[in-house]
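Let's look at chain A:
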Amino acid sequence: MPDTADVLCLESLHVHFPIQGRLFDRLRGRPAGAVRAVDGIDLNIGRGEIVALVGESGSGKTTVGRVITKLAQPTGGRMLFDGRDMTSVQGSSALRPYRHRVQMIFQDAYQALNPRHTVFDIVAEPLRSLRLVEDGKQLAERVGEALASAGLNPPGDFFARFPHELSGGQRQRVVIAGALAVRPELIVADEPVSMLDVSIRAQILQVLVDLRAKHNMALLFITHDLPLAWLIADRIAVLYLGKLVEIGSADEVTFNPRHPYTVALRNATPQIGGNVGRAELPALQGEVPSAARVPKGCRFHPRCPVAFDRCREEEPPPVEVGSGHTAACWLAT
Partner candidate 1 sequence: STSCDDQIVRIGGIAAPDTLNPFASYSNWWPLVFTYDLLVCVDAQRYPDRKGFAKAWSVSGDGLTWTFKIWPGLKWSDGHPATARDAAFTYNYIRKSIGNPDELNAGWNSTDGLQYVEAITALDDETLQIVTKVPSRWPIDNGIMIVPEHVWEDISYADAKGTFRNDPPLVGTGPMIVSEFQQGQFARFTPNQYFRTGRPAAAGMVFHFFNTADPIAQGLKSGDLDYGVSLTASQWADLSKDSAMTCGQSRVEQRDYLAFNTASGDGAGSTKALQDPAFRDALGYAIDQKAIVERAYRGHADPGVGLVMPAAADYYSDLSDIRRHFDLAGAARRLDAAGYRDKDGDGIREDKEGNPFQLELITGTSSGALEIPIAVVQLIAGWFSQIGIPVSVTQLDSGALGARTEAPARGGGGWDLHVSAGWRGPDPRSLLSIGKTGEPNNTSYWSNDKFDRLLSQVDVTVDLKRSRELVDQASRLIYTEAPYIILSYPLVLEARRNDCFKGWGTKDMMSMWGYFPFDRLKPA
Partner candidate 2 sequence: MTGSSQDKAWLLEVNGLSVDYGLKGVSSRAIESVSFALRAGEAVGLVGESGSGKTTTAMAIAGLLSPNARVSSGDVRYRGNRLPIDDDAAMRPHRWSETSVVFQGAMNALNPVHRIIKQIAEPCMLKLGMSRGEATTRARELLELVGIPADRGTAYPHELSGGMRQRVMIAMALACRPSIVIGDEPTTALDVITQAQILKLLGELRSQLNLALILITHDLSIVAEACDRVMIMYAGRIVEDGTVAEIFARPKHPYTRLLIDSIPNPANGKKVIRPIPGDPPNLVIRPSGCAFHPRCPSVMGVCGTEVPSLYKLGQGRVACHMYESSQKDKVAAHA
């Protein structure tokens, strides 16, 4: 049952992409399968909560974000927003009220800005399209406000600039300002910092945390960097090949991981400080299996150092291992 305190609730969400076979394969009649990018996810986000979605490249993080922001259509499951089923709502006009409440910060700030629009136009676009302002004066005020709250001061300096006249960090902040201008209740921030170097990265995190404090805005923070997730999030959800393998409070997941994948993830993270280097790796065998060929049984078993027979046959269900801490592993119980 959806908790009314939750702003967003994903129930058994599936997103499968059809694979287009190659010509020769098609000639030979080889079946083309599906990429199971998201393969049954249950996740809820409370008001004002920051949830981090962690997982390696290709595990389906962006896809989840795109479903939440209605850029992709799930092939199964439900999505409730504020208790309302949003799964089948479609069309730009029908979605307008929803757009008002949910916004997204895109992974790549270089791609997310139309090179032919000025900063003002970019930030003003949602305000205009969603008809959130009455007149030009109010529009300028709101745009200025958003730019300032994203740390672009003084905002007037940036109005007339084109994206190529901005530095990488400034671009990322314009994207953020665009999302903030709407004053949404939920922001999906898709790896907002992964492409940036540490100094710019920290600036952006600061802005996001400040905003949550100010507006009680919820945040789904997508990353593949566990320490980063720990730094910013209240809860961490770990995604592996389209499935959540572990979810719990940031400290629990970071310091007391229960799923072997989370353990591997933590151990693989290089540490700096007293003892330099990584913890000795439990050799994770094999390549990352692709979402096009999901292994039978537990999907992590081909790489799992502790896998046993059951793992190869049966898929483990999520089990509660602590308060609000669940893991999907036969060994977790």
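For anyone wondering why these and not others, all candidates are chains of the complex that A comes from, given by their letters.
Operating definition for what follows: contacts are C-beta pairs under 8 Å (C-beta built on N, C-alpha and C of every residue); 3 or more make two chains touch, one makes a residue touch a chain; residues count from 1.
Just so it is clear, the structure is predicted and the values come from calculations on it, not from any experiment.
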Touching partner of chain A in this complex, picked from 1 or 2: 2
Residue numbers on chain A that touch candidate 2, as the complex places them: 56-57, 167-170, 196-203, 205-206, 209, 224-228, 230-232, 254-255, 264-265, 268-274, 276-278, 281, 284, 287-288, 290
